[in-house]
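Following: one structure in C-alpha cells, then a few remarks.
Omission of a single protein chain aside, the complex is shown with its protein chains in their original locations.
Up next, chain A:
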Amino acid sequence: MSVWNTTDGWGWLARLFHWVMALMIFAMIGFGFYMSGLDDLIAKFELVQTHKSVGFTVFVLALLRIVWRLVQRRTPALPETMPRWQVMASHVSHVGLYALMLFIPLTGWLMSSASPLNDEGAYPFRVPNMVFGLFEMPDPFQSGDKDLSALFHTMHETGVKLLIALLLVHVAAALKHAIVDRDAILRRMVRGR
C-alpha cells in the first residue's frame, strides 16, 4: 500500500484525504443548514462556533490536500475508452470541487469577521472566531459592517449550493463508473487500485 499515487491507483494518503474530507463536508452541509434554522439562539451559538472550528479544519486539510496532489508527478489515468467530453467534465468538476473546498470556508470566515459582533466592544458581547477554543482566526475587518457580512453570507450559501450540485454529479458519475461502465474509477478511490 503506497503513500504515493501511481498511474493506476490512488495512494493511501490521497484516499484518506478524500474520504475524511468527504465525511466532514457532508456533515458540515447538513449541520450548517440545521443550525442556521435553529430558533434556540443559545444552541445555535454553540453549534455555529463548532461549525467555524470544523470549517477551519476543512480549509487547512484542503490546502494540504492540494499541495499533496501537486507535488506528485503521477496521478491515475482515466480509461482510454472514455469520451473526451467526460474527461473534460471530470477535470473541470474536480477543479471546481477543490475551488469550493477553499471558497466556502473562506467566505464563512469573512462573513464572521466582517460581522459587527466580532468587533472589539461589540454589543451585547463580542463573538470571537475561535478554532476549538485554542486560538482566534485573524480578523481582517477591525470594525465590522453588517451589509458586507451579509454579502459574504450570500456567497457562503451560494458556494454551498454550487457544491451540492457538483457533488450530485460527482457521486452519480462515480456510481455510473462502478455500475454501468464497471471500470476501476470508484475502486481505485476506495481500495487504491
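Criterion: a residue touches a chain if its C-beta (ideal position, glycine included) is under 8 Å from a C-beta of that chain, and two chains touch if they have at least 3 such contacts; residues count from 1.
Heads up, the rule we're going with is that contacts and distances are computed from a predicted model.
Taking the options "Nitrite/sulfite reductase", "Lipid/polyisoprenoid-binding YceI-like domain-containing protein", "Histidine kinase domain-containing protein" or "Acyl carrier protein" in turn, only "Lipid/polyisoprenoid-binding YceI-like domain-containing protein" matches the UniProt protein name of the chain that is not displayed.
Checked against the full complex, the one of A:Asp39, A:Glu80, A:Glu120 or A:Asp147 touching the unshown chain is A:Asp39. For chain A, the residues in touch with the chain missing from this view are 38-42, 44-46, 124-125.
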